[in-house]
Structures are given as structure tokens and as C-alpha cells.
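Missing here is one protein chain; the remaining ones are kept as they sit in the complex.
Our next item is chain A:
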Amino acid sequence: MSQQTDVFAGRGAHGVRPPLSTAERIGSVVWYQVVVYKRTWRGTIISRFVSPLFFLLSMGIGLGSLVDARSGGVGGVPYLQYLVPAIVAVQAMWVSIGESTYAVLGNLMWDRMYQTMLGTPLRVRDVLAGHISAVVGHIAMASVIFVAVAAAFGGFSSWGAVWCVPVAVLTGLAFTVPVFAFTATQESDSGFNILFRLVVTPLMLFSGTFFPVESLPVWLQPIAWVTPLWHGVEASRAVALGTVDPPWLALHLSVLVAFVVVGWVLAVRLFTRRLVK
């Protein structure tokens, strides 16, 4: 077949291809993740779209009617509109952690796709940046859909809601990148249970999602301040409700960026240690 001779003709005579640009390197890894997602998206529907919707209905609308009737909302804001921007941030955390644990360990240990990539011109940081970019895509997609659905239920009072999406992406990254680093240290998936029980669930409960942190016992409040979720929730709420206080917003975003930067340095180091032997 001519097709076949074509494949073997001139092999090695192609000369040296120009080096790939950073965008091409990262893009090739993102493309792999897109191909994978085309095959797995059905399995993510429940955790990604149905769970947040249940929260919206039960807490926002169910509990919300009680709160609004008793105390006129939280600080004058209807409970649903108080809660929804926070759920956007919480969902970003969920998606991030869902995409940075089993999938990453699988690529490290089970199908060894990272090792495969590192046999090509890609470098450790390309592989990481590519996979993390794909996770950003997941977070953005989930956030956009949830914001649209919540808006239909009256969860937002202004167009500030659209700003919830970039805030959610940053919040998600503040989890994704450090959790990638954490996963690089794991030899099995048993560590993830600890992560879910000790980090994800307590953070959701104590980061000012359902009620202001100030309602917590004083000794618990500082915990919220050092976790990314509280900063994400506060920033998301401020942009959605139009109550932005620039220095505070800058502080929240800076903390989130700090998590991303420190996580990145750790992740590159730990992935290199794990993969380059």
C-alpha cells in the first residue's frame, strides 16, 4: 500500500524538527486529557452537576426560607444569594480535588502516562502544566454551568455573578496545584481518604460557606483564615454581591495565588523526584 510505504520512506531523513513552543508542549498534554474526557465525562455528571444542585435546593432554598423568615437573611442578604457564591467556590474545590487525586495517581502508577510523556520532548513542568490546565478547564466548565443554573433559580442579584467564575478557577487552582504535589508523594490511594475526611469536608463546613466564620468559636476562626477555601468563598461572595472591599479582595486573591505558587514549586520538585530516576 502506498500509505504504508509513505510511513517508512525517508525515516530519519526528516532532519531535526524545530523545538516545540511552550504552548505546543502544554497543548499536547491538554489534548490528551481532552481525549480522555471524551471517554469519561458521563461518570462526572453526578458529582459535578447534580450534587451542587442538591445543595442549592436543600440548603439555599429549603434552609434559606427558614433563615430568611427568622432573621431576614444574612446581614440583609437573602440566604440563597448568600450561599450560592460560596457553593461556586466549594464546587471548585470538589472538582479540583476530584481531578488531582485518582487521575494523577493513575497517570503516575497505573498507566504510567507521565512516564510515557517524559520519553518524548516534554519536560516535567510541561506535563504538570498541561494536566493542571486541563483541570482548570474542568473547573471553569463546572463553574459556568453551575452559575447559569443558580442564576435561573434566583441565586444572584447582579451581573457581578460572572466574576464568580474566574474567582472559582483561582480557588480551584489553589487546591489543584498543592494536591498534585501531595499526590506525587502517595504510593496508593489510601491517603486520599484522609485528604477527603480531614481537609475537604471540614473546610466545606468551617470556611464560612453556610454561615459567617464569625459565628464559629473564636479558637476555630484562625483555621479558616489559613485555608484557601475561606478566601475563595469570601472573594466569590464579594464579587457576586457587589460588596467588594479592594484591599480585602486583594488579600484573598493574594493568598490564593500564594497557594498556587508554593504548590507549583513543590509539585515540580516532587514530580521530578518521583519520575526522573
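Everything that follows uses one rule, which is that contacts are C-beta pairs under 8 Å (C-beta built on N, C-alpha and C of every residue); 3 or more make two chains touch, one makes a residue touch a chain; residues count from 1.
Keep this in mind: contacts and distances are computed from a predicted model.
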Missing subunit (named according to UniProt) among the choices "ATP-binding cassette domain-containing protein", "Oxidoreductase", "Fe-S cluster assembly ATPase SufC" or "Acyl-CoA dehydrogenase": "ATP-binding cassette domain-containing protein"
Among A:Ser47, A:Gln115 or A:Gln186, residue touching the chain not depicted: A:Gln115
Absent-chain interface as seen on chain A, which is shown: 1, 3-14, 16-17, 19-20, 24-25, 27-29, 31-32, 35-36, 39-40, 111-113, 115-123, 276-277
